[in-house]
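The complex is shown incomplete by one protein chain, all other protein chains being positioned as in the whole.
Coming up: chain A.
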Amino acid sequence: MILQVFLLSSKGDHLIYKDFRGETDASIINIFYEKVVALPGDQPPIVMYHDGLHLIHIRQGGLYFVATSKSNLSPFTVIEFLNRLAALIKDYCGALSEKTVRMNFALIYELLDEMMDYGYVQTTSTDILKNFIQTEAVTSKPFSLFDLSNVGLFGADTQQSKVAPSTAASRPMLTTRGDQGSKNEIFVDVIERLTVVIGSNGTLMKSDVQGEIRVKCFLPSCSEIRIGLNEEFSVGKSQLRGYGTAVRVDECRFNESVRLDEFENYRILKIHPSHGEQTVMQYQLYDELPLAPPFRLFPTLERDPTGRLLVYMKLRCDLPPKSSALNVSLNLPVPKGTLSMSQNLSSPDQSAELQQSSKSIQWDIVRFPGGSQLSAMFKLEVPGLSSASLLEVGPASLSFELPKHTCTGLQIRFLRLSISQPALPQRWVRYVTHSDSYTIRI
């Protein structure tokens, strides 16, 4: 069982501390922080040990979520629990940050109180918890489950991409707040993470897609909804459907609450969504992208007569012309001896700089339309440039965000709510692809 749960800010401030069993004291918080800060980068910090206590923690939203235990329990369960706690805080408080946690400490204590008793998980379902917490939400908390304007859309992804997701901007503003009718919304998000390695000769060495369908429900009463996927959607290699471009994934897992009786024939998922966010389906695609990878890089390395290193890069975006990539950022390691850099970029909406701490070039493109091509020329001042230094250049890694695009081609055909709601709820379907790791060898 779990003995204590506590939340720390990245600076080590105590935000939340709950002792479930009274077997240990609060001094462990400071010990934890000292330990976690002192860890060298290559040490796995997830489980630490101090004086009979196992400290298991995760980091989300810049906060440490820590659970302590004396027994040898399942790491998966504890990590899942802490993740769930973070997700619930996000659901109830709108976002996950030091500030929201500070402002809602009472609500979070209340949550913890209902989620866990004597170190045992009682329930983490939003539906059940809502009954106990709802009273709280009425007392005009600054943030609540239904206060839509604070809901982060892809909050979970902020861990790796510091930029605000592009789809956040396209969210509709609520006209009237606090009115029951206007809270009638449901979001279905298809989120894919793309991992690609392109070899130095341009061949695709690895391409994986991790996708999930998330439902975020703000309906006052949740009835069954039906989500229709592409009819040609198929799982596994053997099974191909239709004659058009098949949408194929290798592996697919569903939330337990999803009913699949119409999935086999009509590709329809039936689900009773609970309030807040939940993952309905997770899927993976290995090594076979239906489309070309979204970016291609054509680099040239040259030594000019004055001893400078010339890096000429052409970056092509292979998306369909209508869509575009946002917040593209290319990172290219350069020789360690590099002193300075001069640049020549093809268009004004880009920027580039040499990062001295990591000795790499950071090339940022805010918006990159599909089918277009950008180029950049960097002149690097490297004393003692040798042919070996050229080996130090690369690999280039890209991070980006592709709104309204899925790499597998998965689409939501329709989203139907079964029984007639008093007012027709607003339904939103959104697609986004994030780069998990997009590497181009040079």
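The definition used in the following text is that a contact is a pair of C-beta atoms (placed from the backbone, for glycine too) under 8 Å apart; a residue touches a chain by one contact, two chains touch by 3 or more; residues count from 1.
To be clear about the criterion, contacts and distances are computed from a predicted model.
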item: Choices "AP complex subunit beta", "Large ribosomal subunit protein uL11m", "MIP18 family-like domain-containing protein" or "Autophagy protein 5" - which one is the UniProt name of the chain not shown; value: "AP complex subunit beta"
item: From A:I31, A:I79, A:M103 or A:V429, residue that would touch the chain that is not displayed; value: A:I79
item: Given A:L15, A:V121 or A:L415, the one touching the chain that is not displayed; value: A:V121
item: Residue among A:D113, A:E185, A:D364 or A:E381 that touches the chain left out of view; value: A:D113
item: Listed residues A:L8, A:I58 or A:V101, member touching the removed chain; value: A:I58
item: Interface residues of chain A (partner: the chain not displayed); value: 1, 19, 21-22, 41-47, 49, 51-52, 54, 57-59, 72-77, 79-83, 106, 109-110, 113, 117-118, 120-125, 131-132, 135-136, 139, 156-157, 159-160, 193, 195, 197, 199, 205-206, 208, 210, 251, 253-256, 279, 282, 284, 286-287, 331, 333, 336, 358-360, 386-388, 391-392, 394-395, 397, 399, 436-437, 439, 441
